[in-house]
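Only one protein chain is missing from this complex, and each of the others stays in its spot.
All chains are identified by letter, namely A and B, in their written order; residue positions are counted from 1 within each chain.
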Amino acid sequence: MTKTIEKALFTLFLFAVVTVSLFLTLRLGQVARLVPLAVIVPTLALLAFQLLLDIMPHLRQQFSSLENKDLFHVRRLREKSLHPNNSTETTAAMADEEQGLRRNEMITMLWILLLPVFIYLFGFLLALPWHTFCYLRWRSGESWLMASGVASGVFALVYSVFVLTLRMALYEGELSRWLGL
Amino acid sequence: MVEPILQAAWDGLRLVFSFPNILYPIIGTLLAMVFAFIPGLSGFTLMALAISFTLHWEPLPIMLLFGAFVGGATFMGSITAILFNIPGTTPSAATTLDGYPLAQQGEAKTAIGCSAMSSALGSSFGVLVLILLIPVMRQAILSFGSPEFLMLSIWGLATIAAVIRGSLIKGLAAAGLGFLLSFVGFDPRTAEVRYTFGNDFLREGISVVPILLGVFAIAEMITLSVTGTRTISGSAKVEQLTGSLWRGVQAVFSNFGLFIRSSIIGTVIGMIPAVGGTVASFVAYGQAVQTAKNRDKFGRGDIRGVIAPEAAHDAKDGASLVPTLAFGIPGSEGTALLLGALSLHGLVPGKELMNNQLSLVFVLIWSLFLSNWLTSIIGVALVNQLTRLTVVRTQLLTPIIFALAVLGAYAYKGRIEDVAVAALFGLIGYFMKKFDWSRVPFVMALVLGPLFESNLHITRNLHQLGRINFWTRPLTVALMILTAVTLLLPYVQGIREKRRQRQASEEDSS
Partner (left out) sequence: MASSSSCLQGRIRRVQWLVPFPPGGAVDIYSRLLEPYFSERIGADIVVENMPGAGGSIAATKLRDSAPDGSTLGILNAPGLMAAALTGETNTPNSATDFTILGRIVQQQLVWVTASNSPLRTMDDVLSEAKKRSIVFAVSDAGSTNFVNTVIVSQLLGLDIKCLAGFLGSRETSMAVMRGEADLGSFTFESALDRIESQDLRVLLQVTEKRIAAHPSLDNAALLGGDKGLAAQRANELGRDARQAQADALTMVRFNAAGLLIAAPPKMNEELSRCLDEKLHESLTDPAFQAAAAKVNRSLDIARGAEAQAGIQGVAAEMEKFIPMIREAINKIRK
């Protein structure tokens, strides 16, 4: 997937969210929908326009002053040359690097998403040190000693500060509760 | 009128600096600093805890301690904002915008030095205004009504255009999205439920804290992990860091006009009940960008982007005591708890307290003042140890910061759903950064949205009922003018630049 498509997909996601909000807003009373509508309609227009810019490079060139936030050409007057437009052409080396970054991205996002899932299942006291340990060991490639040490430190910090001192009721986790842990 | 105030100020000062009274603000400051430094905790958490512990204390130590709590937490939240892009307090989210890029350039010391000085001086400004307003406190607060709050929020929104980096369309759309998020929950006037999908969690609205933790802290850690950046500062050794504490301190004085403007903004917004420091910090940041001649470095490590929010954030501390002491209306979350502590000891803010126990009020004020300076001094003393954290490998830091960020999101209101919110906005924040969607207008609109909407409805209503006339309200008119200036400034700057270029080319050709 090229960066152009990724950009457009992100814009499309935002566009979809705002469109759904529009339909929900129309169901509200007159007063409750007043300000939301005044915000949603222009935002939707902006997002639609941005989507077009994302998928049509020639349009982007035409509206480059908007892209560079240089409505009154202040920067263009001050500088000798404009910023170069994003090119969709990549060399083979750049393509490889991009693919590597994308892989890193997917893996990191999975690790991020894993954390709330761990917390939901096992609660903070188990999930946080566990996630820290697993991340350090298998994502960062740290040694067993380092991973265990840091994870223990996280547990100690959370337990001593939040549980013992603040007496905060930390979420216990559904699975932990079910298993009676 | 002046003499009793001066006498009470002197009595209060003597009480604060006597032994063993002085121990309370010192201990209070140290505790507040620790709490503010750990993401997930805040001065607010500490105060809520302390209310129970201090139930049987006398009023004097209460004032000494809680004054230190109010003042002690603000600066330390900026340290984590600078070092890790984690706003330790929600107002310090504005400090991340330029403080963290400075740390990434090895200039963490500069940013911390600047933040320390700006905080200390800003809080002094706020305290000075508070003291000067004592004789006219009540009139000052009563002169601010819904029309003024509305214009203030409109002015804040007008500064959004200035802080947009890169694409104007994306920036404005991001602001629209931020606004939209602020509508989730109950409509402030009709109590209709909006965008909740029947979900109890969403009925209360989406809190700002988990969103900020996600969009800034988690998004940044994802970026570091994805790009494989070795350390936050890019340097492997402390010796390679180029920052200078004194350069940071000096920057405040060489941008003194900006400091004063930001302190005024923080003071004015601090006096508005229930608005809080987040609005003050972001609006001050916006005006810093707006009024800067050369604004290209903002968002990339411009020291002015640290001065403005820090000054505003700390000036707000003293100013937020104005509605609190005058009418018992909290100017911020911290002062809400202060009110609770006072109430538990039979101290009722208002005429009674201001007329009959003014020296006790000054104990609170001086304790706040002292703690603000103490935190800056201690922060500066620890700067070398703190900046070491920017050479720790990000592979080690990342999972710890993930853990603390989600814990912080949970600890705010004890809702597990906030963890999911933080994670989700971490991903969204990452993609916003990747695809050049400015996060600042998003956050500013999110924070200003509720203030704008509720006051719009009330002001509209008042106007329809014939209860107000905008043109006879000097503050409203002044804010309208300020908003117009803010909106027209880029256009004027464009015309000036064109004229300058034309003159320069005419001189060249002759």
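By definition in this document, contacts are C-beta pairs under 8 Å (C-beta built on N, C-alpha and C of every residue); 3 or more make two chains touch, one makes a residue touch a chain.
In this text the structure is predicted, and so the values were computed from the model without any measurement.
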item: Option from B:Ala36, B:Ile211 or B:Leu339 whose C-beta touches the chain left out; value: B:Leu339
item: Among B:Leu6, B:Leu23 or B:Leu55, residue touching the chain not depicted; value: B:Leu55
item: On chain A, residues whose C-beta touches the chain left out of the figure; value: 29-32, 167-169
item: Where the unshown chain meets chain B, residue by residue; value: 47-48, 51-52, 55, 141-142, 145-146, 186-193, 198, 200, 203-205, 273-274, 327-330, 336-341, 343-346, 348-352, 413-414, 454-455, 457-458, 461-462, 465, 467-468
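The rule is simple: only the chains that are shown with their structure count from here on.
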item: Intercentroid distance (Cα basis), chain B paired with chain A, Å; value: 24
item: In the complex with chain B, residue positions of chain A that touch it; value: 6-7, 10-11, 14, 17-18, 21, 24-25, 28-29, 31-32, 35-36, 39-40, 42-43, 46-47, 49-50, 53, 66-69, 71-75, 77-78, 101, 104-105, 108-109, 111-113, 115-116, 119-120, 124, 128, 131-132, 135-136, 139-142, 146, 150, 154, 157-158, 161-162, 166, 168-171
item: Complex contact set, residues of chain B against chain A; value: 38, 40-41, 45, 49, 164-173, 176-177, 179-180, 183, 187, 189-190, 192, 194-195, 218, 222, 225-228, 296, 395-396, 398-400, 402-403, 406-407, 410-411, 414, 416, 419-420, 423, 426-427, 430-431, 435, 437, 452-453, 456-457, 490-491, 493-495, 497-498, 501
